[in-house]
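Shown here is a partial selection of chains from the complex, left in place.
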Amino acid sequence: MKKFFHVSDIGDLDAALREAAWVKADPFHWKSLGTDKTAIFIFFNSSLRTRLSSQKAAMNLGMNAIVLNVGADSWKLETQMGVIMDGDKPEHLREAIPVIGSYCDLIGVRSFARFEDRDFDYQETILNQFVEYSGKPVISLESATVHPCQAFADLITIDQYKTKPRPKVVLTWAPHPNPLPQAVPNSFAEWMNAADVDFVITHPEGYELDPQFVGNARVEYDQMKAFEGADFIYAKSWASYREYGKVLSRDRAWTVSARQMAVTDNAYFMHCLPVRRNMIVSDEVIDSPRSLVIPEAANRVVSAQVVMKRMLEAMQ
Amino acid sequence: MKKFFHVSDIGDLDAALREAAWVKADPFHWKSLGTDKTAIFIFFNSSLRTRLSSQKAAMNLGMNAIVLNVGADSWKLETQMGVIMDGDKPEHLREAIPVIGSYCDLIGVRSFARFEDRDFDYQETILNQFVEYSGKPVISLESATVHPCQAFADLITIDQYKTKPRPKVVLTWAPHPNPLPQAVPNSFAEWMNAADVDFVITHPEGYELDPQFVGNARVEYDQMKAFEGADFIYAKSWASYREYGKVLSRDRAWTVSARQMAVTDNAYFMHCLPVRRNMIVSDEVIDSPRSLVIPEAANRVVSAQVVMKRMLEAMQ
């Protein structure tokens, strides 16, 4: 396992879910795997859950964990090739990446979509440079187009709470004051398409995700219809892919509230967090006993630990 | 021990001081207590001593320590309930706290008084949310109204240096360019009232502390009179409690200098640091052999370690 970007990187999902259950039951069982191994987690953007859960997962495995905040601890990094570097970026990724690689055994990188150039973002330009130049396994801690540690944790959570062999899972767009990346819905769609669930995506017109992530999912523009009989509601805001990076709607009718939850099959509510209360979801829904946002976040340690465990095992 | 806010949380002070002496003499004796345990220290405000001494104390106990700077590493957190979150705060404490709690075994929180609303501050709104929602033991690393790790370290220091069974201890206000929280004088007063010392508080009119912290302490408005025969002088600036958050005086006559120290019984000088030289205290006093500011800061590791040790023992 040289990288963790896509659902295909984890292989058989049933095996991955069984492994997640073991890790959850006995998190310190593999502590010797990480002896004398160091993980470096690099943040080009802010983070709470990912920052903490990645460190915790690494420590559970007996690794040393080092965190680097680019732009705060360190300086800005140039990402374009062939430029005369006379501006505000004193170092090029082309040097920074192999240097970081030489100081550790495993790298996690958070680098959000910039919304300046869809091709630059969707080619995962930054993350692929890490894969190419670091010489070490690379984990996306939310990059321009994917957030696989989140989607894996989401799947673990659904697997844990489902009461039907093939639950209905609905990914719904929700309003937000700012344009947000598509990494979370992309990965969630990718993982749900690979899992044994009945998967539906709902959003206003214009919010269609990149077809490579939508795959065979059903897309339903009527939110209420999409929610009918659902077992899991997964809410998330994202900016338009078509009109790249634009906010096309702030329609609060899409805010997930008791009105929509009423037509589900007593569905659980999920969100990756951070969540804007009363924009994405009403207080009553997120504070209800059917809200899974906290156990879902807790599973971030489990998903990260399974991924790092496999990377460490491959180094043996 | 589910929280450490007040002197009452530590129980019998003699027992606590004996335990502090053991910890100081053999800091690594309890390293196995912290195996596979993680402390998360959350800073809403800057810190030097607290940041370093908390990490050191956790490491002495064999724990993993993770530091999170809210607003730098992570984003701003909403603290009010029921709001529509369409502003600059992308996450609510109501989610952030249980998530953090799920990643660790013990939480330390620094969150200063905001001076916007005395009730909000004096109800310890932020810290109490951590207690209520985290499910983990919570240590105040200076919150709106208390700084118990500091006060415990101060008591350890006084106990270590006292040459009389019941020394006279004077808490004196001192001038400062900015309005400072009352957490340090509140906790110092609370701990001194509980300890076996002769305790006097001196400050200009208008700087009276909250009566719940003043307790039975003698209040003396004449600084020189208060200092007479004192064994320990504890200087600190704070803003008014009555005219909440206001600076009522910058009178440099209150700056602790040789003039005032001359009427003491060759008193030791104490301050929690950071200290404004020649505002709070003159160079000659803080640089004298009777200044305890460095051993006092060193005892911050001891007080933090005793508290975390007890919390870990309660988890056994």
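Per-chain residue numbering starts at 1, and chain names A and B are given in the order in which the chains are listed.
To be clear about the criterion, contacts are C-beta pairs under 8 Å (C-beta built on N, C-alpha and C of every residue); 3 or more make two chains touch, one makes a residue touch a chain.
This structure is a prediction, so every number in the text was calculated from the model and none was measured.
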item	value
Homomeric assembly size (copies in this file), of which only 2 appear in place	3
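Just so we're on the same page, only the chains that are shown with their structure count from here on.
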item	value
Degree value of the rotation bringing subunit A onto subunit B, based on Cα positions, nearest 5	120
Cα-centroid distance, subunit A relative to subunit B, in whole angstrom	39
Residue ranges of subunit B in contact with subunit A within the complex	36, 38, 40, 64, 66, 68, 72-75, 78, 81-87, 90-92, 94-96, 98-100, 102-104
Subunit A - residues contacting subunit B, complex	27-28, 31, 43, 46-49, 51-53, 55-56, 59-60, 67, 69, 72, 177, 273-279, 283, 286-287, 293-295, 297-298, 301
